[in-house]
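What follows is a structure written as structure tokens; I'll ask about it next.
For this view, one protein chain was removed and the others were kept in their places.
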Amino acid sequence: MTHGFRTAYAIARKDLRTELRTKESLNAAASFAVVILVLFSFAFPLERDEFYAISGGLLWLVYSFAGALIVNRGFARELPNDCLDVLIASRAPGWAIFLGKAVAAFLLLLIVEFICLPVFGLFYNIRWTDSFGSLVLVIVLATWGITVVGTAFSAVTVNVRVRELMLPVLLYPMIIPLLIGAMEATTVLLSGEAMAGDNLYSLQLLVVFDVIYTALALYLIDYVLVV
Amino acid sequence: MTHGFRTAYAIARKDLRTELRTKESLNAAASFAVVILVLFSFAFPLERDEFYAISGGLLWLVYSFAGALIVNRGFARELPNDCLDVLIASRAPGWAIFLGKAVAAFLLLLIVEFICLPVFGLFYNIRWTDSFGSLVLVIVLATWGITVVGTAFSAVTVNVRVRELMLPVLLYPMIIPLLIGAMEATTVLLSGEAMAGDNLYSLQLLVVFDVIYTALALYLIDYVLVV
Amino acid sequence: MLAVAAERVWKYFGDYPALRGANLEVEAGSCMALLGRNGAGKTTLLRIFAGLSNPTKGEVRIAGTVGYLGHGIGVYDDLSAFENLTLFGQLQGVADPAKAADEALERVGLTRVKDGMAREFSRGMRQRLAVARAFLHLPDILLLDEPFTSLDDKAIAVLQSLLEAALAGGSTIIMSTHQIREAMELATHVAMLERGLVVHTGPQNPEMLADPAWLYRTYGEKQ
Amino acid sequence: MLAVAAERVWKYFGDYPALRGANLEVEAGSCMALLGRNGAGKTTLLRIFAGLSNPTKGEVRIAGTVGYLGHGIGVYDDLSAFENLTLFGQLQGVADPAKAADEALERVGLTRVKDGMAREFSRGMRQRLAVARAFLHLPDILLLDEPFTSLDDKAIAVLQSLLEAALAGGSTIIMSTHQIREAMELATHVAMLERGLVVHTGPQNPEMLADPAWLYRTYGEKQ
Partner (left out) sequence: MREKATYLLGALGALVMISNLHTIFVGLPDDALQGMIFRIIFIHVPADLVADLFFTIALVTSVLFLARKNFIYDSITVACIEVATMLILVNLVTGSIWGRNQWGVWWTWDLRLTTQLMKFVLYMSYLVVRPAIAEPTQKATMSAIIAIFAYADVPLVWMAIRLPNVRTNHPSPVLGNGKMAAVYNAPFGMGMLALLLIGSALVLLRLHQETSQREIDSLRRELHAA
């Protein structure tokens, strides 16, 4: 168990270090997110008030697109030089490899999200600072859900010929419930309402989603990695 | 010249044939597009009339996402077994290879788009049959623009380590003027207005875009293929 | 004492049996050359030994720690040589990864470039780094899949001397190869696979050294 | 008559010169083995001959049509053997692609499986298909980059016999390899590259056959 967590830590550190060295997926995801924001704004020429009604939806669409790019790299990062084989052949348990990669992707996606947030606020004239604390909670919960499902599917598709096609096709339908929860919660928060009463529903949804999929992924990953 | 066009035809046929055999990017793009349509309808809880105002934007967002998936395969399809080397080493001129791939991607994207159109009409209660002729014209012009730029960048990024990240990063900003034109023209058409007068502006934009980028791509492709 | 044993191991890829009940026993301290035609199942068997693949049927016993070197070199291009080795030291649960890394770099003669990124290394240096990585935790058993492929004479000599040192240190080696001559300079035993079955195992003998085709002619399928 | 000539060819990768003014002349009808250590520039030179890369400086003359077989086999997995060959026939501007494809399949002995998808072929069959593809338009010059790598004895024999037939038919062959022994069974000439320069060219001689290391010892850099 301790060895497992140490392994997870080593792998997360490795992923973050190589990523921060090349900044490939960070740069790509961040600039992609900005481009999508621009595209949306052009696609939807709405009034400012209408934007508040769809602000949560907009934000999470952008986040989920950026997320797909980042988790796509997850296990794909191990493909050159057959590093994945070496990881598996080492004594490292499967769940630890998975956890390390998921944590790294989670942190990277969070970075991208917190870069996008002010840009989003600026472009759409939306105030996001009022309920920042609750917003962070929602973002963290939903982002963990996206990365845990995404990293799991990145392991599933890592040996598929058309990986970059298959990952989004698998990922988006799976995270729709999560996104709906996150979108609702975010719209509520950005519109200035408090996160209480009925609004707590969507938070509960996020927590349940996270718990179920994290457990599933940690449990099933061994079957995915060694066939 | 004739040899060039024959080559282009042979390559387009090969790409279409392998694609129709495996249906990899067709299936992926089509199901991705449908998933996005569903996501949007959750993200934007708007009234039916409001949907008309953003219908063009919506449609072209979906089309450009599907397009990115399809053009991504363009030159990437030549990577396994180093087929690209063989193509280049054959007497085939670069512009012919490019043209063949662009035409194949164009046709594949058109297929996906015409699969999505009725689904879109159904989900959002939008009538698209009234001005079908003009709509086809807009779709054809904009789709050619997307595929020509996309295929060019698929050649540019084919040897890049993180191709699947870099292609969308390059593609979207480049096609935004095109998408703006296509979105406006489509919204106009779907709202029942005629394609005349001021509305012709966006059509002109599409034509200019297509001509410039096709010429650029055909001219520059040799520099990309052999370094 | 047996270091590795495979008992009636089957491996199906879909409906196709790549291994059809292969038996193999490798004595601790020996160097086994795994020979066989393309598609005989050498890589499949080695991957099962390394834990990269589960046998469909049959049993595999491994007595000790394993180091694996496949077709890819298994190091990260964007990490330095030293970072690569400490990472794998941590994964292997080595007590002092930094020290182990330094020692391994010393063994393969890369101390001078320990802070260079792996991506900038030449083919030969990459190969050395890969060996350092596979040997890092001084494994009891080394599994090598076509280790001599595409290497020049100098690189082959380096690899052979590293393997010799490992053998002298008591490690067990199993390697697949088509370059029988290079392999025979090290191998104490040979095993021959054919269509998923081990059709011959035995100690190396002089005929094999002199005439690499002898083995195929003697034990191989009649054509 | 010269089939291929390189004159003071330089190739920079960034600021690093992989070729530093290499000169090479290959007589039509000969079989040239291109030898040299890892990183000497063999692949770089062959790719320049094949038109896959532009030399930074210097001149390359190619007298005739070229067939290229690199590390990858260069056929599409999702096309049948026949479809693959007709496609390449069309690209090469062969007069009757279907007929040429049939003949090529006949030559390499794949007629029986001509409608099978390439992805379903075994390693040996894929190699044959690759050779058929490279030979399809009966090119005057064949460029082969490490053609024997990872092949078993049988596959090597098949490839050698195909190459022999091509040579007998008047083709010129240039192949890079580290498997000197296999190459010497065909080669009429050898050239040795070292750090981007051709340091020796000449006809094959008996020493090379008996002792592959002789060449490196005689012409290679003192270590």
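For clarity, chains are labelled A, B, C and D in written order, and residue numbers in each chain start from 1.
In this section, a contact is a pair of C-beta atoms (placed from the backbone, for glycine too) under 8 Å apart; a residue touches a chain by one contact, two chains touch by 3 or more.
Keep in mind the model is a prediction, meaning the values are calculated, not measured.
Considering the complete complex, the chain that is not shown touches A, B, C, D. Contact with the chain not shown here comes from a single listed residue; of C:Ser122, C:Ser161, C:Asn205 or C:Thr218, that residue is C:Ser122. Within the full complex, the residue among B:Leu39, B:Met174 or B:Leu203 touching the omitted chain is B:Met174. Where subunit C meets the omitted chain, the residues involved are 113, 116, 119-122, 125. Take subunit B: the residues that touch the chain left off the picture are 149, 152, 156-157, 159-162, 165-166, 169-170, 173-174, 176-177, 180, 198, 201, 212-213, 216, 220, 223-224, 227.
Mapped onto subunit A, contacts with the missing chain fall at residues 22-24, 27-28, 31, 34-35, 38, 41-42, 45, 48, 122-125.
Going forward, only the chains that are shown with their structure count from here on.
Both subunit B and subunit D are touched by no common chain. In terms of the distance between Cα centroids, subunit D is separated most widely from A.
Taking each chain's centre as the mean of its C-alpha atoms, subunit A lies 27 Å from subunit B.
With touch defined as above, residues shared between interfaces to two or more other chains in subunit B number as follows: 80. Across the assembly, subunit D contributes no residue in contact with two or more other chains. By the touch criterion stated above, subunit A contacts subunit B in their complex at residues 24-25, 27-29, 31-32, 35-36, 38-40, 42-46, 50, 53-54, 56-58, 60-61, 64, 69, 72-73, 80, 161-166, 168-169, 172-173, 176, 179-180, 183. Against subunit C, the residues of subunit A that register as touching in their complex are 3, 6-7, 10-11, 14, 17-18, 21-22, 80-83, 85-92, 226-227. Of all residues in subunit C, only 47, 50-54, 65-66, 68, 70-79, 83, 87-88, 90-93, 133 touch subunit A in the complex they form.
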